[in-house]
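Every protein chain of the complex appears in place save one, which is left out.
Order of writing sets the chain letters: A, B and C. Residues in each chain are counted from 1.
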Amino acid sequence: MKILKPILIIAVGYLLLKVGIPFVGSKLHPGTWPVVPTSVLKMYMFFVVAGTLLFSTFSEDGYAGIVGPVADIYTNPKKGLLRFVSIMIVGSLGAYVAYQYVKPTFDAPVELRSIHPAPPSTVKMWGKSYSLQTLKNPLRADKANFAKNVEEGGIVFFQNCFFCHGDRMLGKGPFYQGFNPMPANFVDVGTIAQLTESFVFWRIGTGGPGLPSEATPWLSAMPIWHHLLSEEQIWKVILFLYDYTGHSPRVTAAQAH
Amino acid sequence: MTLTIRRSKFTSRIIFLAALFYVSVSGAAMAAPGNAENGSKIYLKKCWWCHGKEGEADGPAAKFLIPPPRDFSMGVYKYTTAKPGSEVTRDEDLFNMISNGMPGTAMPSWRQVLNEQERWDLVAFIKTLTDMFEDMKDPPEISYGSKVASSPESIEKGKKLFKETKCFECHGELGKGNTMKKLKEDSGHRVWPRNFHKPWTFRGGYTPEAIFARISNGIPNTPMPAHAADKTGNGKLSVEDRWHVVNFVMSLADDERRVKDGENVIKGQQVPQIPKDEKDPVWDSVDGTAFYLVPQIIQKDRFFIPSNDMVYVKVAFTADEIAFLVEVDDRTKSVPGDKIVESLSWDGLSPDGIAVQTPVIIPESSEKPYFGHGDKAHAVSMLYWNSGSVDKGSVSAILTATGTKTREPSDAKSAGFTTSASYDNGTWKVMMKRKMITPNKDKDTQFVVGKYIPVAFANWDGSNGERGSKHTMTTWYWLLLKPETGSEVVAYPAAVFLILVVGQFAFAAMGRRKEN
Amino acid sequence: MGQLLKIVVFSLCVVCGFAGYTTFGLPLIIPEAPPVEEKLTGEITMDQYIALGKKIFEGKGTCTLCHNSLGRAPLLEQVAQVAPERLKDPRYKGKATTTEEYIHESMVEPSAYVVAGFGKKGTNDTVSPMPNISKGAIGLSDVEIGAVIAFLQDVGGTEVTVALPSGDAGAGSTEEEPAEIKVAENAKEAFSKFGCDTCHMHPLIEEGGDMGPDLGKVGATAGTRKEGYSAERFIRESIVNPNAVIAEGFDADTMPDDFATQMTVSELDMIINAILGNESS
Partner (left out) sequence: MLLTLKRAFRYRGAAAIVAILVAISPLFVYAALNFGSSSLYGMVSATPAYAEEAAQAEAPAQEEGQDGAVEAEDPNMWKPLPAPKLETKDYPIVAGINSRLAVWFAAQLHLFFAAFVLGVPIFVWVIEFIGVVTKDPRYDNMAHEFMKVSMTGFSLAASFGGLLSILLVVLYPGFMQYMVGVFGKVMVIYALMFFAESFFVYTYYYGWDKMAEGGLKKLHLFLGLGLNSSGMVLMVLSNSWASFMMAPSGIDDAGVFLGDSWAAIAGHLWNPLNLHRFIANIAYGGSLTAAYAAFKFLTTDSKEDRAHYDWMGYTSFVIAMVGLLPLPFAGYWLTKEVYDYSQQMGITLMGGVFAWLFILQAVLIGAIFLSANYYLWCSLGRAEASKRFYYMIQPLGVVIVIAFLMWFTPHTLIMTSKELTQIGDAHHPLLGYFGVMAAKNTAVNTLILSTFLSFQLFRRANIRPTGDGFWAQYGTTIQVALYIAAETNIISLGIWSYFIPANVRIGLSVPQVSSTAVVLILSTIIDTLIFKKSADIGEFKWGHMPIRSQYTLFMLAVSFTWLMGLMGYCRSAIRQHWHVYTVLRDNSVNAFTPTLPFAAWMVTAIVLVFMALVFFMFWMPILAAKKKEAKKSKVAGGDLHGVIGATAGE
């Protein structure tokens, strides 16, 4: 029964994605069960099935081994009952899938937000214009006062930002649970480690309402910090964030010059 | 012969397991002596921001936190499992607090960030910040005696003891923390008693043992007294009694009103008759959803020290009307003019308030109004109620806002807007009722069945100094007024089934013809 | 044929599969509509106001005639930053106390502070050659002056303190602004349009400057200045290519050399005629 092997491979693949990944993930982040989101899982499975079928049917033997039994069920006059049953099973499966799509649910609609949306070329804060393309953190060059600036940045952080982003910088401050999107996790390699300081400056300065629409500005609870902090304070916080997490900011060619 | 061999194998396995257990336990014990010097380095990177460089609870963040960070220079710890009467807490307690954090406070769990040795290093360093530990040996653990399993009788006994010991004076008749006293910590900071219906907010953990230790040792530095009986046993609780109280407290947990992960849609339910008030039994048949409340820390004036943490909402509707039932656990019924509540309140007394916010135009795409009061292009409609005052009674209004500063009333009468509210033992229940469709289409939300309607809430606890921009709130969640299930639930699957079955039979027939 | 049909159907399925996946399998992001371009009507934003200031600075205000890299007048990119120092300078004679007031003052009362080296000749930097730009040929309105100040503050990287004009004023001035630069109808208009009055004197100019030769007098001698050139040709050349012949006592590179691209033929002719003394009105 050559057909069993691909079925087995697909089943193992499914289990790995459904249980294996969350299991490993739960070891990395205790207390969570990081499932593969359904949207991704569907695509994964599509290609697992497609790939398995491909490498099982490249040879004539393999092809016959898989198509043969299926064709047999549909055409062998001796297998009338089996044919009937399998046709019913396939039909019921289809009906089940259709039902999943039309059944009434209270699942919230899926909303997508772009985590790193495109920044504008210039941004206005404190009545001034900043060109994000070339903007650099002016305090980074000040090596003599670096430690002092970092500490002052930390104080700004703990008096303003920490309530959401948390003292572990994991985006889990005392009030994080009430917010969606969750506050940014700065330790993660996917956030500030990917960004230039000018990008971070823009995100802090203009907050949630300053986001373009693909990043759902109506949901973000990030305050418009240039209403509450000074330019220098924001640059200090940025120094602190990179220093505390050990990440270094990205530098574009325009900024390097 | 075989039998003995098997047995000896079994014994050796037991011995092996025991040895393993011993090694791991003693390993943990051996890890205990931390390196204070290394601890100091970690402290100055991660901890001082709240606890202060010298451990005097005066870090930059400290003034924004209630409960305040622990003052290590005092050496007094609130959550201790040391034997009653000990002058200091156990190292293990310090270690556990660092490892697990304290729910409901700004202290997080450091397990993910610091390894075990580092946490012990911190314990060692923290102990050097006071002279309390200098001549003290690590005190012995409290004796838990023989634990009494929970049973209706035990709970009943616990309830009786709860009354006799006058726990209700602070924790309220039903244990919701609706105090009759104004409570302070020794440091002068305000403190509210725990609400036993939400044991997941217990700072020292939610296990019978932890609660037992709390009852026994009290919470040092706060009005919570120790209840462990001394040798004479007068006026205090015996070990067994304490277990009864533990069982009683544990029995109060109300998981129904706990925020459930990922549940962010209010299940609006169609009812034959709109409930007439917040106590209408119709509400019992409607599912509720709980959401976290967070303080308004986004715009001036920012607010950091909330007392209410959660809102529980039910929505019922008929063809014409819609009713929101909003429940908030609030320790005080703040109605200005009420002398008793005025004496309990912090930072003056203003009315308690609740607001429900929905967009005026229900969005078709993901674009919504800004969650805080909408924005210029997207107005929001708010159903607002507050407890008013003793003289004038409660206040209610429908408002339309396009930003925090642009808020104007809409016509409540033509919208058929009414409210009714009651306060019972630590919980406000407020019902707001409105017509589904109102004449003011550009000011009021027109509720539609079957659409996902963004919804958000705000709450003011008047005795906690909450007024104006100082309040708690939620971001956008959803309200779905559940439509009656239509025929498509049957029709589509049936059609798919038919197509597949007929198609397959046709395919089979074709295949056979080919073969022939 | 059967094979061909199969291939066509197969290809069709593949393409439609891709498009279907795009439509149903990926989240839909609706790109933002193009940003609205500055339309100066009624309410305007500070950005638009600053943009207007830039437009005036480079166009109608004729500021760049002198405030450019040729060193005819101080560069203004940094003016907002240095203003506080200037206010403290003992040579300062005005009444301004803030940057905004200072810039405003230097536009309407240029001699209140003269940057060292940029004064009228012989006045020891006490009198500025700059005209009052709220009067005369340039004649900016208050709203327009405000826009220029906002622009200068923005360029200087300092806070823009200018208040936005109230709706009516903003709309009124800005609507006429683009139409402002129109072809001069007579020599007098032409003189003021191209700012000749800033440096030159002429009977048609009410209050001229003295950084360049007196145009009332050059007509008489123009025909003799250059071998083989008629008076008319010489003046034409002097306007189109000012550095060809430099009059005694004046510096080269002072007069802008781009009038050729700015003047219409008729304007050029009118000016030449006026200098030649052929036009008297």
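Heads up, the rule we're going with is that a contact is a pair of C-beta atoms (placed from the backbone, for glycine too) under 8 Å apart; a residue touches a chain by one contact, two chains touch by 3 or more.
What you are looking at is a predicted structure, and each value in this text was computed from that prediction instead of being measured.
Considering the whole complex, the hidden chain is in touch with A, B, C. When you scan A:Leu4, A:Val19, A:Leu54 or A:Leu82 for touch with the missing chain, the hit is A:Leu54.
Annotation: of A:Ser86, A:Ser114 or A:Ser129, A:Ser114 touches the absent chain (contact as defined above). Annotation for subunit B: contacts to the undisplayed chain at residues 261-264.
Mapped onto subunit A, contacts with the missing chain fall at residues 9, 21-22, 24-25, 28-29, 31-40, 43-44, 47-48, 50-52, 54-60, 63, 107-108, 110, 112-121, 132-133, 171, 180-182, 184-185, 188-191, 193-194, 196, 199, 212, 214, 247-254. Seen across the whole complex, the unshown chain contacts subunit C at 3-4, 7-8, 10-12, 14-16, 18-19, 21-23, 26-35, 37, 236, 240, 260-266, 268-269.
Just so we're on the same page, only the chains that are shown with their structure count from here on.
Of all chains shown, A has the CA centroid lying nearest to the centroid of every protein CA atom. For the interfaces A-C and A-B, the C-beta contact count is higher for A-B. Separating the CA-averaged centres of subunit B and subunit C is a span of 63 Å. If you average the Cα atoms of subunit A and of subunit C, the two centres end up 50 Å apart. Computed from the mean C-alpha positions, the centre of subunit A lies at a distance of 27 Å from the centre of subunit B.
The multi-chain contact residues of subunit A, meaning those touching 2 or more other chains, are 112, 213.
Residues of subunit C found to touch two or more other chains are 30.
Subunit A makes touch with subunit B in their complex at residues 29-30, 71, 74-75, 77, 83, 87-88, 90-92, 94-99, 101-104, 106-109, 111-112, 154-155, 157-159, 162-164, 166-168, 170, 172-175, 177-180, 208-209, 213, 216-219, 221-223, 227-228, 244.
Remark: subunit B residues 45-46, 49-50, 59-61, 64, 105-106, 108, 110-113, 259, 264-265, 267, 291-295, 297-300, 302, 304, 366-371, 375, 378, 452, 474-478, 480, 482-483, 485, 488-489, 492-501, 504-505, 507-508, 511-512, 515 touch subunit A in the complex. Touching subunit C in their complex are the following residues of subunit A: 39, 42-43, 110, 112, 114, 124, 126-129, 212-214.
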